[in-house]
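Just one protein chain is left out here, and the rest sit where they should.
Right, chain A next:
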Amino acid sequence: MTANHPIELVCPAGSLPALKTAVDAGADCVYVGFKNATNARNFTGLNFTDASMREGIRYAHDRGRKVLLALNTYPQAGNWPEWTKTIDAAAEMGVNAVILADPGLMRYANRTHPELRLHLSVQGSATSYEAINFYHEHFGVQRAVLPRVLSLPQVEHVIKKTPVEIEVFGFGGLCVMVEGRCSLSAYATGESPNCNGACSPGKHVRWEQTAKGMETRLNGILIDRFADDERAGYPTLCKGRFAVGDDTYYAIEEPTSLNTLELLPDLARAGVRAIKIEGRQRSPAYVQQVTRVWRAAIDRLKTDGDRFAVQPKWMAALNNVSEGQSHTLGAYYRPWK
């Protein structure tokens, strides 16, 4: 391994119990959001109040871990103060970094709280070193999360050409679209990840047992229909079966999870500084399972180096919590189709 820095494991927490679980299971960083539209997992029953945020930060810091606050939606003129107040609160509470997508907010954060570390969210859609360097030069961004669109050599090339630390997604639900550049949910429901922090939101979902099978709808649009022997999945609109020409199939994406565990040595060699686990909307049990496996793998990489090998029990544990119980390398593997 030529990497000079250990890879940080960045784990999701949609609640205080999930945060504590992530810390106990070995996360280096936990990323969280407040209970409002300021972050891209604005789901009912999820996220942190001021009080639970303070307790979570204390819990993590007492154990030498970091807390990163996701503030990665795009505010508009009418709701701007809610976002800036959240940045102020984050700075005052002592989070280790805020994860932003909006350039206006970055400037606000940079000017108002110059000591506050800024990460560029995946929602910022920065897929090249030129884009990333813009955020670095203008707002002092110190880390960027890459959208799930680049191949492994492309990731490596970006890292060579930027002083900004690079964080990549390692595991979890797979957005097949460039994050921050997808209005499919807005088109179907009026609510988008960009502006509302939600994709295919639950209040627009309808499950209906019909003579033809279990039908899942989003704002009335048929996303999928399941036979009795099929497990009906949540109708995320890009993961349904649709008709194109004479074929009915997963025309955009299967319900599957990204899993790059086997690429871990390559990611380390490329100079990736942090690996992100997706899933703030998932349960503490998921967080525990995934965090334990990735902690073990990263630790094993440190000791085993080039002899590193993925253990079958790790893959089995991850597949257990994968969407559709299957996984893919996504765009890291160029022939992905």
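By definition in this document, a residue touches a chain if its C-beta (ideal position, glycine included) is under 8 Å from a C-beta of that chain, and two chains touch if they have at least 3 such contacts; residues count from 1.
Note that in this section contacts and distances are computed from a predicted model.
One chain of the assembly is not displayed; among "Peptide/nickel transport system permease protein", "Ubiquinone biosynthesis protein UbiV", "Carbohydrate ABC transporter membrane protein 2 (CUT1 family)" or "Molybdopterin synthase sulfur carrier subunit", its UniProt protein name is "Ubiquinone biosynthesis protein UbiV". Only one of the listed residues, A:Ala40, A:Ala60, A:Ala101 or A:Ile277, touches the absent chain: A:Ala101.
In the complete complex, the residue from A:Tyr31, A:Phe48 or A:Tyr135 that touches the missing chain is A:Tyr135. Checked against the hidden chain, the listed residues A:Ile252, A:Ala296 or A:Val310 yield one contact partner: A:Ile252.
Of the listed residues A:Asn96, A:Ser192 or A:Thr236, the one in contact with the hidden chain in the full complex is A:Ser192.
Not every partner is drawn; the one left out touches chain A at residues 74-78, 80, 101-105, 107-108, 124-128, 130-131, 133-135, 138, 148-151, 154, 157, 176-178, 180-184, 186-190, 192, 194-195, 219, 221-225, 238, 240-245, 247-248, 251-253, 330-331, 334-337.
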